[in-house]
Each structure stands twice: as C-alpha cells, then as structure tokens.
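I have a structure here, written as structure tokens, and I will follow up with some questions on it.
In this view, the complex is presented without one of its protein chains, the others remaining in place.
Chain nomenclature is as follows: A and B, assigned in order of appearance, with residue numbering initiated at 1 for each chain independently.
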Amino acid sequence: MAIKDLLTNGPIVVNIGIEQFYHDLKKQDAKVVHVDWRPSALKSDLLSKLRKLREGGAN
Amino acid sequence: MLDYKDMGPRSLLVDSFDDVADHLLIDSENLEVPVIYDPNIPQASSISRRWNALFGEWYMLLDDELEILLFTLNNDGYDALVGLGPGSTPAGDDFLTGMHIALRWMGHNFENVISFRNLESRTTWFSSCMLRDAACGLTWYRSKKLLEALSKGADGEVEDALNEVMSMGHTSGRAWISGFFHAVSVCNSSSWEAKNRCNGWK
Partner (left out) sequence: MQRVEVVRGVYYDSVSLMRVAQELTKIDGVIDATLNMATEANIKIMSAAGFDLSGLDLRPSDLVIAVKAKEEIIDEIIAKAKEYLSNPPWKTTEISQQYFPKSLNGALSMLPEANLALISIAGQYAGDEAMECLNKGLHVMLYSDNVSLEKEIELKNTAKEKGLLVMGPDCGTAVIKGIGLGFANACPVGPVGMVAAAGTGLQEVHVQLAHRGIGVLHAIGTGGRDVKEAVGGITSLMGIEALLESDDVKVIVMVGKPPAPEVEKKIFQRLASGNKPAVLGYIGGELEGDRPPIYFCKELEETAAVAAAVVNGTDPALARKDLSLKYEHLKELASHFGKRKGYLRGLYSGGTLCYEAQLIASKLLGPIYSNAPLDGRYKLSDSLKSIGNCMVDYGEDEFTQGRLHPMMDSTFRAKRMIEEAKDDEVGVILFDCVLGYGCHESPADQLASAISQVKREVGDRVIFVGYVCGVEADPQIASRQRKILEDVGVVLADSNAQAARLACLLLQ
C-alpha cells in the first residue's frame, strides 16, 4: 500500500514553494528537488501575449 | 575565465591577438596547459525521453530580467537576440550559444538560425567568439558534461551538470540552458509548426 511504502522508504520530496524547506531537507540528507514555482495563470497569460504579438505581424 | 574548467577552446586565445596573430606561433605541444577535455561537441546517440518535461520548461526560464529575450524572440526572431539582454555576456548570446550547441549535438547544421555576418559589431568580442566556437562544433567543459549526462540519462549527473552550467555567471547559465532546451524541445516536438522550424535548421 502506498502509505506503507512512504513510511518504509522515507520521504523523497518534490518541494514546491518555500526554498528554505528544500535546504532543511538537504541538511537531513533527504532526497529532494525544489520547484521554482510560478502560477500557471501568469505563464499562460504571458504565452497568449506572445501569441498575439506574433499574429499581430512581426517585422 | 574563473576556473580551469571554464577555459574555452584555443580559438579564443588566437583571436584576441589580432595584430600579432600572423606573427604568433603557438606551439601547443610545449605549452604547460594540460589538455583536460575534448571541446568537440559529440553527436547524441539518443536522447532519453525522460528529460522531455525539462526541455519543455525552456520558456519558463526566461522570466524576471530575462523576459526581454522571450518577447524579442517571439516578436523579432533569433537574430534580434544577438547582443541583447543583461549580463557581461549578453544573455541573448548565451541563449543562442546554447541553441547552437544543442543543434550540433542533435546532428543539425543550424546555418539558418542567425546570420554570422558582422557578428563582432553586433555584440561583445567574447560573445561572438563563443558563438563562432559553437558554429565550429566546439564547446566549454561544463556544457560538455551536460551533454554527456543527458546522453547517459544518469540521474544525479544531469542535475549536477545543470547546476554547474547555472553557475556560469548571474544570468548566463540560465539563458544558455533555456536556448539549449528550446532547440531540443522544438526538434522533439510533434507539432507541425515545430517540425517546420526544425527542418529549416537542418
């Protein structure tokens, strides 16, 4: 069962948010990767701006 | 150059001595500088699909002070990136270098990405050397390590290699990785538009 595996193997972490938590886990020799997260709303906002620019005719 | 690992191909050394280049004889066999790596860009045997998600992140790396690159790229194309952006090597050049190295790695020719005419007047001397080296199929130690790690598909090695590349200056590493990932991403993509673009590079 998945929870059993978590408890047996220990946490192997994807850290999304506060970078300090990533460093604290590294200090404890845990396996961890940190995600430098941005809201996807912002990303897709940027992408639609880009699309408009391209459609609007570049030089 | 901060570190022996950063020493670029020997072509840089010659170019910096324009006036004396004709009179200078570089006897590389007797130089005390150890040849520590082979700067030639290898050809990728295969690129593990595992890294596709990372390649797809290329545009997310161009945020904050690098946003200008993303806008310029989509508005004006690759040539407009030459000499553009923050950093002592303009980030746009780092992006393009990363791109060219990726394309060479994948076995493409990339002659149609940017124009190499009058490169030296469009950007810094250092950047133009970097771009020309990439055009000659040569690359830095740190990026060579990344290519090797990606081909092998070895866990921690890719992460370590990416960290090393990131340490190449304040924004350089990030912009370089973005360009590299962008090229691989386009050539991996199944979209009609991407396929077209990639073919234009071959």
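Quick notes on this structure:
What we mean here is this: contacts are C-beta pairs under 8 Å (C-beta built on N, C-alpha and C of every residue); 3 or more make two chains touch, one makes a residue touch a chain.
Here the structure is a predicted model, which is why all the values come from computation and not from measurement.
Although one chain is not shown, part of chain B still touches it, namely residues 50-54, 56-57, 60-61, 64-65, 155, 158-159, 162-167, 170, 173-174, 177. In the full complex, chain A makes contact with the omitted chain through residues 1-21, 24-25, 27-28, 30-39, 41-42, 45-46.
The criterion applied here is as follows: only the chains that are shown with their structure count from here on.
Computed centre separation for the pair chain A/chain B is 25 angstrom, with centres defined by C-alpha atoms.
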